[in-house]
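The complex appears here minus one protein chain, its other protein chains still in place.
Labels A, B, C and D are assigned to the chains in the order they are written; within every chain, residues are numbered from 1.
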Amino acid sequence: MIVRPRPGFLRLLFVVRGTILPRVLPHVLGVAALASLVVLTLKQGYLRLPVTSPAPLSLLGIALSIFLGFRNNACYDRWWEGRKQWGALIIEVRAFTHAAIALLDDGRAELPVAGRQAARRLVHRTIAFPYALAAHLRGLDAGEDIGRYLMDPERSRVLGSGNRPNAILREHQLELASLLREGRLTDITWGALNERVHAMMSVFTACERIRLTPLPFAYTVLLHRTAYLFCLLLPFGLAESMGWFTPVLSAMIAYTFFGLDVLSEELEEPFGNAPNDLPLLAMTRTAEINLLEALGEPQPEPLRPKDFILG
Amino acid sequence: MIVRPRPGFLRLLFVVRGTILPRVLPHVLGVAALASLVVLTLKQGYLRLPVTSPAPLSLLGIALSIFLGFRNNACYDRWWEGRKQWGALIIEVRAFTHAAIALLDDGRAELPVAGRQAARRLVHRTIAFPYALAAHLRGLDAGEDIGRYLMDPERSRVLGSGNRPNAILREHQLELASLLREGRLTDITWGALNERVHAMMSVFTACERIRLTPLPFAYTVLLHRTAYLFCLLLPFGLAESMGWFTPVLSAMIAYTFFGLDVLSEELEEPFGNAPNDLPLLAMTRTAEINLLEALGEPQPEPLRPKDFILG
Amino acid sequence: MIVRPRPGFLRLLFVVRGTILPRVLPHVLGVAALASLVVLTLKQGYLRLPVTSPAPLSLLGIALSIFLGFRNNACYDRWWEGRKQWGALIIEVRAFTHAAIALLDDGRAELPVAGRQAARRLVHRTIAFPYALAAHLRGLDAGEDIGRYLMDPERSRVLGSGNRPNAILREHQLELASLLREGRLTDITWGALNERVHAMMSVFTACERIRLTPLPFAYTVLLHRTAYLFCLLLPFGLAESMGWFTPVLSAMIAYTFFGLDVLSEELEEPFGNAPNDLPLLAMTRTAEINLLEALGEPQPEPLRPKDFILG
Amino acid sequence: MIVRPRPGFLRLLFVVRGTILPRVLPHVLGVAALASLVVLTLKQGYLRLPVTSPAPLSLLGIALSIFLGFRNNACYDRWWEGRKQWGALIIEVRAFTHAAIALLDDGRAELPVAGRQAARRLVHRTIAFPYALAAHLRGLDAGEDIGRYLMDPERSRVLGSGNRPNAILREHQLELASLLREGRLTDITWGALNERVHAMMSVFTACERIRLTPLPFAYTVLLHRTAYLFCLLLPFGLAESMGWFTPVLSAMIAYTFFGLDVLSEELEEPFGNAPNDLPLLAMTRTAEINLLEALGEPQPEPLRPKDFILG
Partner (left out) sequence: MIVRPRPGFLRLLFVVRGTILPRVLPHVLGVAALASLVVLTLKQGYLRLPVTSPAPLSLLGIALSIFLGFRNNACYDRWWEGRKQWGALIIEVRAFTHAAIALLDDGRAELPVAGRQAARRLVHRTIAFPYALAAHLRGLDAGEDIGRYLMDPERSRVLGSGNRPNAILREHQLELASLLREGRLTDITWGALNERVHAMMSVFTACERIRLTPLPFAYTVLLHRTAYLFCLLLPFGLAESMGWFTPVLSAMIAYTFFGLDVLSEELEEPFGNAPNDLPLLAMTRTAEINLLEALGEPQPEPLRPKDFILG
């Protein structure tokens, strides 16, 4: 995610880093070049255009804007839902940790040591979960980060699983059930903790849904194709009535349409590594710090943005 | 669902498979042919058009875009809700399985064998549920897949029912109630498992709702009809001012409008077999693998896309 | 609700039944007639129009499209929410039935007969609820259907109440409380069943909300009036530049605008008897069949659409 | 709220009562007068307008329509959310009443009288809550209606509080806690009733949120101002090309824009006394009738609309 203080009203015009300008610039320049060529050949008399009104093109352009707007909205919703799911994850790991410590270990000496150890084990495993989820969504390994918070034989079971986040949650539920059987949890307090685990499972599956189900492919193709053809047609439609303004206006329209198309593509898959994607690693680190603080253990530093980008 | 790496910016223009181009091409070509005929007869002087401004047509076109945009949005919401429901199903079958195994069987020898068997029976029946639901929604049989995870006399009760997903959930609730009576579950842990069954019921009924209640028929007809007439009228409105650009522009507008109309139709019913429909079978297989892994039983292979299409 | 296989791409153009064409045709023809008159008098020189550009009319038309689109969206949301509420009702009556049978009667001989009878009574009363709700929403009686599933003195209490769905749910809660007092339900299992009754209450009240609170009247009037005046003004604005195309285009625009207005009106009140309204009776029958099947009692036939309309 | 049978297609054009016509008419006539003046001076040659195309004005008008549409949508959502919250209130008071009577008093003689009295007290206090909430939201007193259902010293505590709805709910929770301590409720049944009280608290706070947080002021000003200036500019832009149609079209556009602006303003604050606001008093009365019926006590008449307006 791009993290930078919002530049001033005028500075915003000249920002390049973190924008989609580099990705669309070649195409925008291509449209401008085509437009210049059309105007030139027209002025030289080599070309005669039958078009006398730009209104029909406007119709197509407006229709396209409406459909691009809807697509953009749908992609933004996906991105924001991804962020909400990770927000919910932060809630749940914090709440699970607080409750586990409160119910099993309040730090007083008279409590049996086993409860304290169980609480610590539960919290450590909870730290491993966002690491496993982030790696699962980004197709990375992260075995080291996950393994640091687990002990064998559990560590090998989790790292050996094809679906590590799922495996971690299963360990959670097995441990909760055995705490219930040992009488350290009543069925009510078991239920309260189990509900948190269920909520983590919901986050996990919702993230998988966003990750594995892009917008319908035909939708993306239809809009991309129409936008492209439209921008290629534009210079022919404008040259007669706009003269040498044609390249400027064509380039601006192309910049807007291509820019929105590319931006929608980045937002559509919020868990990737593109600059506008969500900072999964930074959020994982935040959760790690919060949870270690609750245990009273030493904490790493929060992640800082590099070149305005938070990973 | 179409699963393919997103082609590059330019490659996207020439993709055919997985798009709705084949379905709308004849109609688009029809419009282009009509437009060519109009321009030709106009140029030859056989036709005189009274239209001197394309603006009124633009008005109709823009109004149509707005309404098509809204319809498209509604259809996409249905498709995405269908996906969300199946995501929720994956959550619930995973969570039910984890909880059932944790509460009834933690793999230790000192537990009574009956609990272990009950857990296995519950998980197997949970695997049968997505199979039954997918078949119910697609109008298929799938009796073999369902039957593999059930034992008689339950198998015949379920396969003989007119509504198999419903019958499976009833068996779940009868078994949970008998585990409660036998004291293997407390009323709290019974409640926790029962809530999962209720959530599966919700998914099932929500999918039935999407399946059985299309968009109001009159809405579909109104927009389809207006879009069609509009595209037939377009060449007459454009020919005077666009000349030989008329066929190109008419075809592009027709492609956009017909394409959106056809795509909306595919998304409206997300549980069918069209290329853009949801991959119910692949998701069912994923659930099967997860659940068998949790039981420690051998697992089938995940489904792979064929020709970029996941079934 | 209109239930018909979606006609083919071209057949859709000529469908009449189930569309709103019959309702708007007179008005559309009126606009076409006015437009013809305007063009005729203009051609004959009896009329001189000061309008030289249709652009200002376009502005009003586009503004109108945007507002009609929003209204249509709001009405569709009401219709779809109505459907969702009935879907939730189906979930709840199924889940309540499964749970009541599981907790009170598992069909084994060693259980006391009273539990079995209570389960049967609860399920029968649950069948009566959708009948009472559908009748309440449509302003019908349905006393016979409701009474078939109740026994005196309860039957007279319910049928004598001014708000029958409410009265049925009260009977449910009284019976559950007495089962709790008799020890047939623990407070946890009572809570699980009571939550289902609360959810039925939610559905009931949400349906009442949709039924009793239409869109703000001033909103409906504002849009209807502007759409109507716009269509009457249209021929004067188009005649100069469109000539004999004026009647055709005016009629198409009027068809779109009036059609959307009328359709919004039908969707606004989804529980009525118009062709596009929700099939309350069919859904009630489906619930009845499911619940009787769960009791093992004989079931009626599902409702079938008549002339493509499901009641 | 305006409650009237929807007039027929044509009658809708001439309805005045309940519409926002009276509020915007002066401004619409002002715009029409200005437009007439502009056309007159133009025709007389006293004025020369440099404008040769109405297209740029169209651009501003369309932009404005889009933004007005969004604002209108936001205001409608507030209105509908207000209605939903009151719907939820009806659900909760009904459900609380049913459950309180069922758990504390089933009308049989063998139950201790104290339970019956507690139930009656709880229900009476529940009737007072909507009265207190409606008065709180509308800035009225309603002390008499509230006091009728409370007994001293509780009555003085509630009426003396600066936030009466809040005070009523506190009394509820104190009474529930003392019933729990007396053993008339188990902690589970206490939890079930307490959840209803929490839901009433949610409704109350959500209504306060809508009441106290209007749309951002700058938003309202920006759109109102642009709409007004636009309508004043319109005659100058149209006069050249529309001639004597200018006053008609300007008035229609002003009617649409001002009407939507005024209507949005009414919907923005749904708990006021304007004709399109929500019928809080009628809904309060409905709840009162339902709850008294459940207690078997005499009930007042439902409120009837006066001049089509329900209070």
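As a convention for this text, a residue touches a chain if its C-beta (ideal position, glycine included) is under 8 Å from a C-beta of that chain, and two chains touch if they have at least 3 such contacts.
As the structure is a prediction and not an experimental result, all values here were calculated from the model.
When the missing chain is restored to the complex, the residue among D:74, D:140, D:159 or D:248 that touches it is D:74. Counting the whole complex, the residues of chain D in touch with the unshown chain are 27, 49-53, 55-60, 62-64, 66-67, 69-70, 74, 161-163, 166, 169-170, 173-174, 176-178, 180-181, 187-188, 190-191, 194, 197-198, 201-202, 205-206, 208-209, 213-214, 216-222, 224-226, 228-230, 233, 236-237, 265.
Hidden from this view is one chain, which touches chain A at 1-2, 4, 6, 9, 12-13, 15, 18-20, 53-55, 57-58, 61-62, 64-66, 69, 72-73, 76, 79-80, 83-84, 87-88, 90-91, 94-95, 98-99, 101-103, 106, 186, 188-189, 191-192, 237-238, 241-245, 248-249, 252-253, 255-257, 259-260, 263, 266-267, 275-276, 278, 289-290, 293-294.
By our rule, only the chains that are shown with their structure count from here on.
Chain A and chain D have centres, each the mean of its CA atoms, that are 38 Å apart. Chain C and chain D have centres, each the mean of its CA atoms, that are 23 Å apart. Multi-chain contact residues, meaning those touching two or more other chains, do not occur anywhere in chain A.
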